[in-house]
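Yeah, one chain of the complex is gone here, protein chain that is, but the others are all in their spots.
By written order: A and B. Residues from 1 in each chain.
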Amino acid sequence: MTADIKCDDMTITYQRPDAFTDAHTHYCPGCTHGVAHRLLAEALDELNLREKTILVAPVGCAVFIADYFELDGCIAAHGRAPAMATGIKRVQPDKVVVTYQGDGDLASIGAAEVMHAAVRGENITIVFINNAIYGMTGGQMAPTSIIGQKTTSSPQGRSVVQSGHPIQMSELLAGLAGSAYVVRRSLHDAANIRKAKKAILTALKVQQAGLGFSLVELLSTCPTNWGLSPMDSLAWVKTHMLPIYPVGDFKVADGVKEVMRDGVRSNS
Amino acid sequence: MASDQIHKAIVFAGFGGQGIMFIGQLLAYAAMDHGYHVTWIPSYGPEMRGGTANCFVVVSSDPIGAPVAAYPDVALIFNRPSFDKFEPLVRDGGLLVVNSSLVEQQTAREALDVVRVPATKIASAVGSERLTNAVLLGAMLTVEPILPITAINAALQAHMPAHRRDALAANIDALERGSQHVRKQNPELLNSLSI
Partner (left out) sequence: MTKQLLKGNVAIAEAAVRAGLEAYFGYPITPQTELLEHLSARMPELGRVFLQAESEVAAINMLYGALSTGARAMTSSSSPGFSLMQEGLSYIAASDIPGVVVDVMRGGPGLGNILPSQGDYFQVTRSAGHGDYRPIVLAPASVQEAIDFTVLAFDLAEQYRHLVIIALDGLIGQMMEPAELPPMRDINTHRPDWALTGAEGRPKRMISSLYLQAEAQEAVNRRTQARLKIISENETRWIEYMTDDADYLLVGYGSAGRIAYSAVQSARRDGLKVGLLRPQTLWPFPSERLHELAGQVRGCLVVEMNAGQMLDDVRLAVNGRVAVDFFGRMGGIVPMPDEILGAIQQMQHERI
């Protein structure tokens, strides 16, 4: 789908990644799910993985993600993407298997599946979208919702007594022996988006090198259910989410550093 | 209270954000307060985000079976996609109330009564585009007097949530402007209404 532009003094600085279909996404204006999709698509292009990758969609706003990627794809039951990915990967170890999951999907109903995938050192990559809310069902509390956050199922604001504490999945998964690469990044500004892209590239390389479980948590916005403008939502990530969910590398297993240094079969 | 024999299936259709659900509920409240049987059903589904939204209201003097209808008696059309969807479905002899500010299409069906109201324009003049829904309801009830507009005003008073009460007067105004617009264009309605 490379654009056929022949203009001498022009260079292409922006075009649709090959890993994308030309479908329009259904996301709300200002939602950073779109940014995360773009980063994943670019990373797959750069590593030339489009024809090797199988994408496992979650149940959540990203349920249609496989429609937007020119890859083989499937939709798991709510929370079960890591289990479905396990089945795919075990039978076809030479393929790259990626799940893309929201915080309700991964941290609530699917907490067991992701923990056990990590414990097994399952050689899959997870892109984990933390937007502190259930987007698709209309803004209920997520396990990642912050204390005091008003949602349609915590109308008085999330309280510790009622619902416990926000769950820090990256820190938790980093503590499990089987995880190889677990990091948190944020999508609230350009500098952080660039770092997020690098992390996704690394995670995919970790899988290619057969090093085990990799997960990139991305702090993301939900302007619709937060009731904020897109700009205010980006600011909210910075002011309200970053203090609880700091960006950082929580697990970088031994072999990973070499992958980061040397790259693996990278075509870029 | 309600002694007239009626049974009307009314669809309200437009974009999400045009107050489609609210205006349908308002009619439902007024019908209930008036002693009629009534049902209100939203379209709900992935189409909620960004796309079209519609709701069905059935008002009847008798208990209601089907709360939806394949061929509604009345359609209030807020935007173009809704015109394309519902104009063919309104039953012969039914009524089409069209927001002409956003919908240019004309119906070719002769069996329909059509009322075109520049509702968004009128609403802006009253104070906000968000009153488009009230303008169209006012217009509809003038041609199809299921309930007097005063019943809608009373329902607004009785059921408008506290945080929206500041919009009460504007809503009442918008209903009246919608009605006026229709009456001006159809002087014969003036008499029938003053009875």
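The rule is simple: a contact is a pair of C-beta atoms (placed from the backbone, for glycine too) under 8 Å apart; a residue touches a chain by one contact, two chains touch by 3 or more.
Since the model is a prediction, treat every value here as computed from it, not as a measurement.
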item	value
From A:T32, A:S154, A:S214 or A:S233, residue that would touch the chain that is not displayed	A:S154
Options A:Y100, A:Y134, A:Y181 or A:Y245, residue touching the unrepresented chain	A:Y134
Among B:M32, B:L112, B:A125 or B:M160, the residue in touch with the chain that has been omitted	B:M32
Hidden partner chain, residues of subunit B it touches	25, 28-29, 32, 37-42, 44-46, 64-71, 159
Contacts of subunit A with the absent chain, listed as residue ranges	59, 63, 75, 77-79, 104, 108-109, 111, 134, 137-138, 140-141, 143, 152-156, 162-163
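Convention: only the chains that are shown with their structure count from here on.
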item	value
Mean-CA-position distance for subunit B and subunit A (Å)	44
